[in-house]
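Only one structure is covered here, and it is reproduced in the block below.
Here the complex is missing a single protein chain, while all its other protein chains stay put.
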Amino acid sequence: MKSSIHDSGGASLSLLEVKDLVIEYTTQKGTVHAVDGISFALDEGEALGLAGESGCGKTTTALALMRLLPHNGRIIRGSIRFRGKNLVTLSELSIRRIRWKEISIIFQGAMNSLNPIRRIGDQIAEPILLHEGVEKQVARRRAGDLLEVVGINRNRLRDYPHEFSGGMRQRVMIAMALACNPKIVIADEPVTALDVMIQAQILELLERLKRELDLSMILISHDLSVMAETCDRVAIMYAGRMMEYGQTVDIFTGPKHPYTQGLVGAFPDIRGARTIPESIPGAVPSLINPPSGCVFHPRCKFAFDRCTDHIPSPSAVSGRDVACFLYPEVQEVSPRLVEAKL
Amino acid sequence: MARLLAVAVRRSVNAFVTIIGIICLNYVLVRLMPGDPILSQCPHNAQYSASCAYDYSFFGLDLPPWQQFVIYLQKLFTLDWGVSYTTHQPVASVLMRALGWTLVLVGTSTIFTILIGMAVGSYAALRRGKPFDFFSTGIGIFLYGMPIFWLGLVLQFSFIKNSFFSQTFSWWPVLPPHNYYDFNNPNLSIVWVWDWPHVSSALVHLILPALTLSLGTLAGISLVMRNSLIDVMTEDFVLTARAKGLNERQVLRRHIFPSGLPPMVSLIALDLAFILGGAYQVEVVFDYYGIGWWTINAIDTQDLPVLQFIIVIGGVAIVIANLISDFILLWLDPRIKIT
Partner (left out) sequence: MGATEVVISRPSVVSPFRAQLTITGRRLGEVWHQILHNKTAMAGLCILIFFVFLALAAPWIAPYGPLQPVNDAPALSPPSPQHLMGVSRLGNDIFSQVIWGTQVSLLVGVLAAIVASVIGTAVGLISGFVGGWVDDVIMRFNDIVLSIPWLVLMIIVAARLGTIDLLGIILVIGLTGWSVTARVIRSQVLSLKERMFVERAKMVGSSNTHLLLRHIFPNAFPLIFANTILTVAISILSESVLAFLNLSVRQNISWGRIVAEAQKNNAMTIGNPGWLIIPGLCIVFLVFGFYLFGYALDEILNPRLRRR
């Protein structure tokens, strides 16, 4: 399994490869640089975590993977290679065939993601009928099977979303996401709105599904503890850029980037010394006018001159990618690219 | 299913209570309000003085108020509503016929309004921000604020013989400005008969009033439809539908419209009183003998028996219409079964 984006070796084995993705939103207040040059990869059967504070571009990336950006959002540059095809340039018709059938998504807050006036059985069967053209009975039976996989009794097919609790609605969303046996499932904050007990259950479910169905997952969360449980690799994002990217174990036990260190350090260790965890001072920067150079430098206690003027590009350091000038191996973003941005 | 029934029963009981309230309020309005009590002061015209005596005996005006109330209730429920001063016909039959005319007017114009209003509103919502949306919303707001009586007058004079338009364009139609009774036509009598000359005449004479009422209420519906659809289009489950790979038309048909419709139904229902108010104005302008015309006429001529019961009819009609729309909503939106 590759630890760095630069670790290609021979033929690329990745299921999904994102390179230098740049996404912008046009708003009344200006252009929001939501995602500013991200690269990562997802292998078969792997779980990748996208972590970071709210507004760092995780959800935008997820939406972009399925070309579901809102009207004012646009992919400016970059590529998303899935099974050899670049999803960015694919036609609308082709993308619709890929949606849900190859890549599906579990949205944040399943409460509103289900249509309140349709029965959940219909909603689960809908993509099956759409993509596989089977008969209604077959689709309904499959929907029932899916419910059982996620631990819900199949005779609840005829119920409406409001008749389920929050945790169960999340399970329904998971069942729905698996409807067409996709290769990749994106889970955007799957457990954020749930209480801790239910969180554990859902995570366990996701873990089990990943194992049994050999699913590839992209898990998005601001909660690092969730990543630690289920993900093989993790990408730490901040203000639309990648800060650190590598094996979960490596990143958690020995974070290299100051931001990651801050995030990991914010968790009190149950076995460690009884100290008050340090928090990262300052606030998330505006994405309309991001800071020059390294986007984290205003909040970084190690920042020096180079950080203010030059943008670090994620480069291989000790088996993972880090974007921080503290490490001599780290390159700058090539000037050609920088000019293109201006 | 049982829950559905329970909610339906509760709504019906609510409507019933409201009707009772209307009946009482009606009594209060006509009898007990401060100012010129219509009842205790007889119409000044001499020819009505006989009716004055009738009034007293019929309504028991010399009795104390609470007894008058009882009499009022009695008369109301036995449909013994007295005789109109002006036409000397039983009020009940006059009002029932008038109600029929009004229903025809409101019915035809509402069908037209809903069809066109929904179409325009939907199209505007889908083409948000584009020229169609901008212009249709602008024209909509313009029409929405137009006093219906003025619109009726303008239309009336636009389609009259020798109007400005008919002189400028040879193809401009001429539409009759008043009710169906055209005294030039020997086949018609002022008393209604169910034969072709009358029906055809009535239909032709319905065009302008219905058009006026339609235009006046169309704007409201189209604006509400647009907003309702836009509200739905920003919902999360619409994104889910798109993520599943549905094309725009499928998303519209299966997710957006079914959710956008119920709020519109309930808002239309609330607007019914407004629509009826518009109908009243149209009837006055076009001399259309419906409930509205009779109400104004009754106030002008102080035709008390008519006045006493005409409010009840209008109010009850609205309550029943609201109830029907409630039932339609229940059928459309399963969530309502809970509340």
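Per-chain numbering from 1; labels A and B assigned in written order.
Quick note on the criterion: a residue touches a chain if its C-beta (ideal position, glycine included) is under 8 Å from a C-beta of that chain, and two chains touch if they have at least 3 such contacts.
Here the structure is a predicted model, which is why all the values come from computation and not from measurement.
Visitor: Can you tell me which of B:A8, B:L153, B:I207 or B:L330 touches the chain that was removed from the display?
Guide: In the full complex, the listed residue that touches the missing chain is B:L153.
Visitor: Of the residues listed, A:P70, A:G151, A:G166 or A:G319, which one is in contact with the missing chain?
Guide: The missing chain is touched by A:P70.
Visitor: For the chain left off this view, which of B:M96, B:I141 or B:V193 is in contact with it?
Guide: Checking each option in B:M96, B:I141 or B:V193, the one touching the absent chain turns out to be B:I141.
Visitor: Among the options B:A119, B:L203 or B:I299, which residue touches the chain absent from this view?
Guide: B:I299
Visitor: Residue by residue, what part of chain B touches the chain that was omitted?
Guide: 14, 17-18, 21-22, 25-26, 29-30, 33-36, 38, 128-129, 141-142, 144-147, 149-150, 153-154, 157, 160, 163-164, 227, 230-231, 234, 270, 273-274, 276-277, 280-281, 284, 292, 295-296, 299, 310-311, 314-315, 318-319, 322
By our rule, only the chains that are shown with their structure count from here on.
Visitor: Could you please specify the touching residues of chain B with respect to chain A in the complex?
Guide: 235-237, 239-247, 250, 254-255, 258-259, 262, 332-335, 338
Visitor: Which positions of chain A touch chain B when the two form their complex?
Guide: Residue positions touching the partner: 66, 68, 96-101, 104-105, 107, 109, 112-118, 126-127, 130-131, 160, 162.
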